[in-house]
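Here the structure is laid out as structure tokens; the discussion comes afterwards.
Missing here: one protein chain of the complex. Every other protein chain is in place.
In this document, chain identifiers A and B correspond to the written order of the chains, with residue numbering beginning at 1 in each.
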Amino acid sequence: MTRYLIRRTIGAIIVLWAVATLVFFMLRIVPGDPIGAMLFDAGDAAAVEALRHKLGLDAPIYVQYFKWFWLVFQGDLGNSIYGSRIPVSQAIAEALPRTLSLASLGFIIALAIAVPAGLIAATRRNSMIDNVVSFGAFLGLSMPEFWLGILLIIVFAAGLKWLPAIGYVPLSEGFWPWLSHLILPAIAVGTTFSAIIARNIRSGMLEVLTTDYIRVARAKGLTNSVLILRHALPNALIPVITVVGIAFALLMAGAVVVENVFAIKGLGRLLIQSILNRDYPMVQGAVLVVSAVFVLSNLVVDLLYTVIDPRIRYD
Amino acid sequence: MTTKQTIPGDVAQARIRNTLADAYDFDPRDPLFGLSAAALSGPRLERRVVLRLLAAAGMLTAGHLIAAPRSAQAQGKAGGTLNCGWAGVGEIVTLDPAQINQVLQFQISSNVLSGLMHINAELVAQGDLAESWDVSDDGTEYTFKLREGVTFHNGDKFTAEDVLFTYQRSSNPEKSIHSAVLANVAAVDKVNDYTVHFKLKAPQASFLPKVLERASGRAMTIVSRGALEKMGESDYGLMPVGTGPFKVTAHQLGQTITLERNPDYYDKERPKLDKVVIQPIIDAEPLAAAIEAGDIQLIGGNPIAPELIDRFASNPDLVVDETPGPTFQSLWINPWHEHMKVTDFNRSVEELMAEKGFKVRLAIAKAIDRDAYIKQAQFGRGTPGFGTVNPAQEHYFDPGLAQTSGQTFDLEKAKQLMADAGYPDGEGFPKLRLLTTPANRRETQVVANQLKQNLNIDVEIETKDFPVLIEDFDTMNWDLVRLGSGGDYDPDDALVDWMQTTSKFNGRLRDKAKYAFGFFSDKEVDKLISDQSATADIDKRRDMVRKANKITSDKVASAFLFHQPDILVHHKSVTFPKESRIPGLVDLDRVTVS
Partner (left out) sequence: MTEHALTDTFEAAPRRQRGWAKLRGVLLRDRKALFGIIVLGLLAIAAIFGPWIAPYDPNAMAFEMLMPESWAHPLGTDDLGRDLLSRIIVGTQVSIFVGVATVAIALVVGVTLGVLAGYFGGWLDHLIMRYIDLQWAFPNFIIAVYLVAVFGTGLLNLIVAISLAFLDDFARIARGMVLSIREEQYVAAARTVGVSHFRIMWRHILPNAMAPIIVQATVSVSYAILAEAGLSFLGLGVEATTPTWGLILADARSFITRDWGLGIYPGVAIMLTVLSINFIGDALRDFLDVREARESPQ
């Protein structure tokens, strides 16, 4: 187990290094001149050169690379090249809680919808309810997130005025202000996700319900609800955990779009904005953090398997 | 002769106050209302000045006040919180004047920081931290008397040292992106704690309204040395410390900026609001939803998407206030493109007409139906454009240009020009690449559609992010570009920045061996622009500005498109006084909310 853990950790570090390196060089071969854009309104060619020099962007690429890497090694992700040049780590530290809040709430909403829906669909296979659930799941899968987000805003914020349309309020300013700003975007993020989980639970349950072990349990005269909740569900949840493992990737991808709709400056928005602005250090830092979280969550999921499914061993 | 411009003393102000107290409740100590020499010596007296003179002479009647924008309901009480949305932007990356490069940024910094001067609602420069000033005979020396008893938000005293510090910081290209703005300043000296002296290399008409302007100039917006040293550049940029009416108390990048009333502001009557919260909102629909839901009560930032304006106007809870904006928008035509080639503009229009490339350029400019464009792309809001000088520069803008310009819409003539150039009905003319920014994508389709329908020119739109577009624009790597300028309060912003051979946007990073100039170069225009810039007499200056503008229009420096209006949208509970309604800015110091 320990050996496996060490091996996986080293593997993860190598992947992160490769991602960072790839992004570093790809960023620099692409067109787009952030300094020229920044000084568009203000500077002449000399000012552009001065700023380029100040930011170290006139050095050979490999020098920039090693410099950046040396700093990352020391835990310094550098500073944004835009505006007030705030530290990348500060920007990420501010954005991360927002994305995590959005993702967790989206996750909870998704589970709250998906688990009962999937269970009911599986136990009443091919019934009306099953059809409704699977149709609903497909509907959730086929709606572009931005579209759903805008519809939610139009109906619940501008129309009914139940919830705020946009923005984010940190938890420190109160639970309800925080929650009320997150409900609509979390629904937008969670819908697709809930559709996926519901389908997974349904197929997982169907498979489990036909196993010998459940048949034996049924033969022993266990009631249906006990059977499903105590025996079948835990087994059916195993594939769900796989989905949870990639939940971050999914919610992250959803968050890119949804954060833009709801004007929440989370990690997704930060990433898109810095890519569009060619804010090199910010893109590099954000990519590193996003992949780190992703790699880490995959690792945790793999380890979780051993806890949930005793058949899996890593030695 | 020495021009001496001062703000009227207390005695004069008191007299005005007494005379107008009942008729017009303005704030007497406010320099914006002072009868400055500039306002009085102008070739025209602005309405407000006239009103005040009438009142001062005891001739003011109720009839004169009917058109006044403020009625009894207008005056709100002091206090309260105003929630604002900043349109079309994801985050306010900086409020440090040395780094600010967007209008939407100085809209905020103008509420927090002061300059020596501040432009007023009629685009006349007035003193801000400067109480009065003298100009030497040759127009190269300015001596400023500074306001005393002003403190920064952190408690530091404002003195001449701060002006010097700001100058040193802003003139250093390593520290400020605006160092070029101060290129004409030879030296700045401290005479005493409250007097500074500027020596210019050459006279400069825009020195007061541009270089020293707290908003658009940015180079001499006064920063706090103490705060900068304590906070560091990057934190200072998020929460700058200044001497303005509001102080920044919180800034969550990309989420909210919180401003609170500066209780020690030099004008005790201002600001009225206790607190202002600003949220950047990049997309149109959420912005509309936010103001309709009442989450925000006022919209600042980038121009509001035109499709929303009618929707807001039809909403009884909202006020839509439209004025001419300090902008111009153009379709740039690359003069080095084989089929649109003009390598030398230093000839008369008649001589230019002999060239195939010029005919095509003129045909494109004449084929753009600006009224139709404004109706379709801008939902009817805007002024047709024929030059860089915009209608917000009221004194310099020439409304007659719409008729006299060579670019006036004439479809038959445009088609004829294309035929004469050897491309009857667009035959044999290559497909053109039209670069545009994501924000302009929708309306650029209208331009492309007009060129296709009117001249049968195929246009392929390429949407590029700003950093990429600018690189292409600077290196002249384009056929057509849809680009314009905002925040142009002075003719210099429109002419010096764009229309001279040495203009900063004129093919800045082009291959100079291959291209002698960027998009336009004309010796007469160069000289007119330099001369107008150094002319103090505003009548003479106006003639030069208009002449230069007309030449750039006739010689098709670009196909000018339109001037965007400046539209302010707010909830009806918000009172935005006329005197604060400075085009392009969102000065909140007189704003109240009920």
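Observations
What we mean here is this: contacts are C-beta pairs under 8 Å (C-beta built on N, C-alpha and C of every residue); 3 or more make two chains touch, one makes a residue touch a chain.
Keep in mind that this is a model prediction, so the values were computed, not measured.
Here one chain is not drawn; of B:D134, B:E307, B:E322 or B:D531, the residue touching it is B:E307. When you scan B:E91, B:D283, B:E471 or B:D497 for touch with the missing chain, the hit is B:D283. Looking at B:K157, B:K175, B:K356 or B:K375, the residue that reaches the missing chain in the full complex is B:K375. Of the listed residues A:L5, A:L22 or A:L229, the one in contact with the hidden chain in the full complex is A:L22. Counting over the whole complex, chain A has residues 11, 14-16, 18-19, 22, 26-27, 30-31, 138-139, 141-147, 150-151, 154, 158, 192-193, 195-196, 200, 203, 207, 238-239, 241-243, 245-246, 249-250, 252-254, 256-257, 260, 268, 271-272, 275-276, 287, 290-291, 294-295, 298, 302, 305, 312, 314 touching the chain that is not drawn. Chain B residues in contact with the hidden partner, per the touch definition given at the top, are 283-285, 288, 305, 307-308, 311, 372, 375-377, 438, 441-442, 444-446, 448-449, 460-465, 468.
Quick note on the criterion: only the chains that are shown with their structure count from here on.
Computed centre separation for the pair chain A/chain B is 41 angstrom, with centres defined by C-alpha atoms. For chain B in complex with chain A, the residues that touch the partner chain are 90-96, 99, 101-102, 173-174, 177-181, 233-238, 252-256, 279-283, 285-290, 292-295, 465-468, 470-472, 474, 504-505, 508-509.
On the chain A side of its complex with chain B, the touching residues are 31-34, 36-48, 50-51, 54, 79-80, 82-87, 91, 94-95, 98, 150, 153-154, 157-158, 161, 164-168, 170, 260-265, 269-270, 273, 276-278.
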